[in-house]
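A quick write-up on the structure given underneath.
Removed: one protein chain of the complex. Kept in place: all other protein chains.
Chain IDs A, B, C and D follow the sequence of writing; residue 1 opens each chain.
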Amino acid sequence: MERKAKKIVIKENYCIGCRLCEVYCITQHSKSKDIIKTYKGKGPVPVSGICFEEKGSVSFAIQCRHCDDAPCVENCLTGAMYRDKETGRVLHNREKCVGCWMCVMLCPFGVIKIDRAEKKVVSKCDLCIDGAFPACVEHCPNEAICLVDEDGKKIEKT
Amino acid sequence: MARAKSACEFVAERDESRCVKCQACVRVCANDVHSYDGDTGALFSDYSKCAGCHFCEDICPTGALTIRRNLSDTRENANWTKDYIYKIIRQSENGGVLLTGMGNDRPYRNYFEHIVLNASQVTNPSIDPLREPMELKTFIGRKPDRIEFSGAGKSGGHVLKQKIPPQIELESPIMFSAMSFGSISLNACKSLAKAACDFGVCWNTGEGGLHSELYPYSDRVIVQIASGRFGVNPDYLQRAAALEIKVGQGAKPGIGGHLPGEKVSEEISITRMIPAGTDALSPAPHHDIYSIEDLRQLIFALKEATGYVKPVGVKIAAVHNVAPIASGIVRAGADFITVDGIRGGTGAAPAAIRDNVGIPIELAVAAVDQRLREEGIRNQASLIAAGGFRTSADIVKAIALGADAVYIGTSALISLGCHVCQKCYTGKCNWGIATQDPYLTRRLNPEIGARRAYNLLRAWSLEIKEMLGGMGINAVESLRGNREQLRGVGLSELELKILGIKHAGESW
Amino acid sequence: MEYGQLKERERSGRVPSGCGVSGIMNRTGKVFSGDGILASICSMTERGNGLGSGYAGYGIYPEYADNWCFHIMYDERKARELVEEYIESRFEVVNEEPIPTRKVDALKYVPLLFRYFLNVKNGFAPESAAEEDYVIKTAMDINRNFKGACVFSSGKNMGIFKGVGNPGEIGEFYRIEDYKGYIWTAHNRFPTNTVGWWGGAHPFGILDWSVVHNGEISSYGINRRYLENAGYYCTFFTDTEVITYLFDLLGRKHKLDFELIGKILAAPFWSEIEREKDERNREFLKTLRIIYSSALINGPFAIIVANSTAMVGLNDRIKLRPLVAAEKGEFIYLASEESAIRLICENPDNVWMPDAGQPVIAKLKG
Amino acid sequence: MKKTKYLIIGNSVSGVNCVEGIRQVDKKGKISIVSDEGVYNYSRPLISYYLGGRIEKSGMPFRDEGFYGENGAELFLNARAEKIDALKKNVTANGGAIEFEKLLIATGGRPFVPRIEGIDSAKEGVFTFTKLSDAEAIIKYIENESIKNAVVLGGGLIGLKCAEGLIERSIKTVIVELADRLLPNTLDKTASGIIEEALEKKECGLIKEETVSAIESRGGRVEGVRLKPGGKTLKTNLFVIAIGVSPDIDIAKAAGIKHGRGITVDSRMRTNFEYIYAAGDVAEGRDSLLGSNAVIAIWPVAAMQGRVAGINMAGGSAVYDGMFPMNAVDIAGVPVVSFGITNPPDTGEYEVLEKKGDGFYKKIVLKNNIISGCIFLGKIERSGIFSGIIRDRMDVTSFKKELLSEDFGLLVLPKEYRKHMVVGEGIEV
Partner (left out) sequence: MMKINAEGMHYRVLNEKIRGALESGLTDISIEGVCGQRYIGAGLKKNGVCITANGIPGNDLGVFMDGPEITVHGNVQDGAGNTLNSGRIIIHGSSGDLLGHSMRGGEIFVKGDVGYRVGIHMKEYKDFYPVIVIGGSARSFLGEYMAGGMIILLGLKKDRRIAGDFLGTGMHGGAIYARGGPDGCQLGKEVKVFKVDGNDKEKIRKYAERFAEYFGYASEEILKEEFFKIVPITHRPYGKIYTY
């Protein structure tokens, strides 16, 4: 199994609290992938895969760590939460999800978002599976989130 | 009702068709210009608080914001401009001295814009600096007039009779000006320090002391010894690449400095070696230098303290008598002399001083270089020019006028994000530069800052190489003082004479 | 345009020029006629434009070997009177005479040309440089302060002959073939920006230094200010003038040998210095370059420098101008083109191209 | 006699994780699994969703079909393990014996059925609810008999989930719970109250502090149940007994394997026989909050124990350092997550922080500034952070006042802890 694990590193000392990561995450996971259309269009605005935290002058944005021993994957009752064999990413299959919240309970980072009405996990970072590069990383104005490979080497957008 | 609300200098225009109400602007403005009303879902902007720093404009993901000058104006009046009127209004409110930040913003003649450069055509070849060797290496320090050596050594080589006085070696004749930790954030210091080290030039502590997180960059630091002597101890002197006695700065010749106690944080307190929360006061003069011979005493005190292995320089503001003063400084034993022109920047200075005291660096460099040459002591000290270098061409011109190297301050800060809003003294720099507020300082990621400042050094060095190549010169030392490469445009005879250059149209 | 105006115009500003150079030396000091140098320089007609040529010969005045010899050109009789009065105030005049010339129709403006064999009035201590400084001062004073006069040669047992014309014309005019010397250098000038002035032709000389130069130097401005700092007055505004003074400063005053002068004028690149393995040598080279940074000659040049003891060829450090050297027996040849050597020395023992910035040094034996 | 290197009894989460654990260490050794069920694998907790019609059977496996083949594990379905010969190292199943080198007992739990009057004569309409076959039987019964209402005995996790499944099938359901609240092991009265309201909206009946004392049947078919102590009779044709499960230890007991309530295991999931392991609902492993062994019949524990057992069986080294009870559940549209001790004894050792809002409730139970348990109801998204804090027995003194805050997150935690959470690249603080 060839897998090149990529992770997003959070540099909390440099998060400026603008929350643009969320804006770009939402846009990237929208139908149009255009900010203005995403927010001002008719369709529903997607939920970002990012948990933004702020306390006093400190803030950061955290998203799924794609843990090597991901408890959300290991304990998923339906296999909705799974590890993509090719990329090593932890991904979520909405179709399979029944909303048992096992993953929510076990994620020590608390980064899985739910939709109560639908009874499904609604959003979880997929490292922008549709894009070449995670949108939050690309657009973070202060490089407070960076993409690294499994050796911790920074990956730049090419 | 003489009271007036403060002048709205700027307006933040919001294009509602583009605004997606992400509220990034609300979150980032340190001046609280923008606000979001949860009830109505509307965004408001209070222009009166806007400093014109453009941070919100740059952060807005949809380009919905544009900062413009507020067009509201007073009646047209050649003397009583809006600026002067509002200054009086502001002063009438509290009876205080007007403060400002950055360099002189008055429209004095900028001689750089009246000097043009030469290029080779036919009679000698221009050089392609990308492929052919092009050397910008510069040494700062005292040089002997001639070499002294004893005949052939064992291996047939020459043996120097004595080492030449200490030099600092620069890969490009551009250094970062003195900017203290205090006047700028630690992240800004780190950015510049790292860029300087990565590029092989020097940075300068200002009189802020040397924070321990900056130790990794101390190989290339010029430390300042200023009137407040903040952070000065043997360790500080020992770590440095060179020492600089700060007598004056271009933005406020004859004026001291004052870092208010509320900005003296724990970190600054440690670095400056003063109790946290107390005012850091730099007296106007050094109270151990009331005359030139006292300067000599301090220069040699520093040389003694550091074992004569580091160049010791003196920084002065360019004032009327700059050339003889410089000569005196060189004769007092300085290894380099820094002259800071009237456009030199500052974190805070009385506007009246900043805008009216001193002379332009172009004239000062020309006068000092010429004076030192006339006295036959030009070799004895390097000349560093400072104060308002905005482009590589300014640097080329300064070097051709006689500078060995230049200090860049404002342009370095612009590379870190500064938009020259001139509000440094408020401590609310949205770009995380001229502030100690942890919420704001984190905005300057030193990794990015170092990369950007490095890029500026690289870009300007490349441009300098291009200009040198055009002149058919492949080592910057052949530009230094080479005023033949300059011509004035639209300058009076007296100005040309002071600059020591011919007018455009005159051939060799 | 009158001759005097030309001079003023040329002397009011710097005059760069492209050129051909040639030099011959017999290292044992055996003198030989100027025929060879004449033929050699004349073969490189393409390198000049008829606006200046000249020759320097060493060993040509054996009968006045111990006297300073000034070659002076005058615009007019009045200038001559004033200058001679000044010279007499400073020197004992052993002999004075017009420089022998032939009439050459092609030469339209010809200044008054005189030579003076002189002794300093009050002797100086033998080893001191004071006498030379005195001579230089006199020559510079005349060139600076006397309108219409120009000292263009001021050494001992050597002479410079130059003027506006092609090398053949100037050679014929000055009767170069009549002189015998052990070093000859010559120049064929291709000035830009000007129609040429007699005083501005090469070789340029001060004391027994003479320099012929091909190229234009971009560092002129700073080289000149550096020299002015060292007490030289640059009155000719030519590259050759500053090169000559640099040799005088570094060679005579700082007592550096030609190898080192080469390393100053055509300094090795920093990258080359860094590659020097011997640390002491590296330190020396670095120091040399730091101290003499303003003496670096930047831009293209190929020069032949001579004094009474040596002839030296030197290129700029990236070799932007041509220079070829050859040896045959005790003779050494330098020229811009190999053909200019082959013409007068059909089968040299050795022909080579000097490395950039590496001086070719031919020293007088014994 | 068949031979295998690894034999696993039970094909639920422990068994499957055991296979993966073995394969982490031993890529080749033969693995055999015996299961008394007829399907290759499925998540037992999903049976309520199946009952409710929210998922198909095809959506129930927690490993895909290729799992056994890919891992070189032979699966014997409908093969009930009848006997373990611990000394001879073989297991009798389906009449044949299988010889093993290492054995895992992962027989899970068995529904607890209390003694109720008339239970033996009620052949039709009385069910338990722990296996897929139970759900299938209920569905079949409902469909065949056109059942319209039901009574579920037990307001614990199984009962509630069963009730929810029935409600989704439009069966009018009444839950009978002996305690004074729902999920008595997990929730307190406040939390229960919120869920009760939600159930009420879904027209689900709830009778608290009562139990079923007798089943009334006619012709072997349930007609109603009688309550105790109230004595009231509820008419129904469908009665589900969903009080809970107990460890299925009979076979182990017979083999002389040491046990308490469940099979006693050490930190490597070994029984008193060094080549026999146990994991999951049948095992009595370490409860990190109690500090002693206990049966914690929850999915994550079963998964973890199965994996640890597998690694150790294959010669690797893994330690199960104990877990604690935790539950995630969604009842009537109310998501609930709970950890550890949520109803502390009134001994004065415990400190309780709680906050109730519109549709949400949060409760933290502390002992000596270390969290013993908590309840998140309504808003559960960041609750996982507590799983780590409780596991690591972190002292919360420095951020106690933030514990109930609306925007509780990682930032509230001390920097050192954030560093500790992420080994290597992750969060730079």
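Assorted remarks:
Keep in mind that, in the parts below, contacts are C-beta pairs under 8 Å (C-beta built on N, C-alpha and C of every residue); 3 or more make two chains touch, one makes a residue touch a chain.
On a predicted model such as this, the values are computed, not experimentally measured, just so you know.
By the touch rule given at the top, the unshown chain touches B, C in the complete complex. Across C:Asn119, C:Asn145 or C:Ser339, the single residue that touches the chain missing here is C:Ser339.
For subunit C, the residues touching the absent chain in the complete assembly are 43-44, 46, 269, 271-272, 275, 318-319, 322, 324, 337-340, 342-343, 351, 353, 355-356. Where subunit B meets the chain that is not shown, the touching residues are 128, 130-133, 459, 462.
What we mean here is this: only the chains that are shown with their structure count from here on.
Remark: subunit B and subunit C have CA centroids separated by 46 Å (rounded to whole angstrom). Mean C-alpha position of subunit B lies 69 Å from that of subunit D. The set of subunit D residues that touch two or more partner chains is empty. Across the complex, subunit B meets subunit A through its residues 18, 20-24, 27-28, 58-59, 61-62, 432, 437-439, 442-445, 447-448. Against subunit A, in their complex, subunit D makes its touches with residues 17, 43, 45-46, 49, 54-55, 59-64, 299-300, 303, 307, 326-330, 333, 335, 337, 339, 380-385, 387-388, 407, 409-412, 418, 421-422, 424-429. Touching subunit D in their complex are the following residues of subunit A: 7, 9-13, 51, 53-55, 58-60, 62, 65, 71, 74-79, 96, 98-110, 112-114, 116-117, 119, 148, 152.
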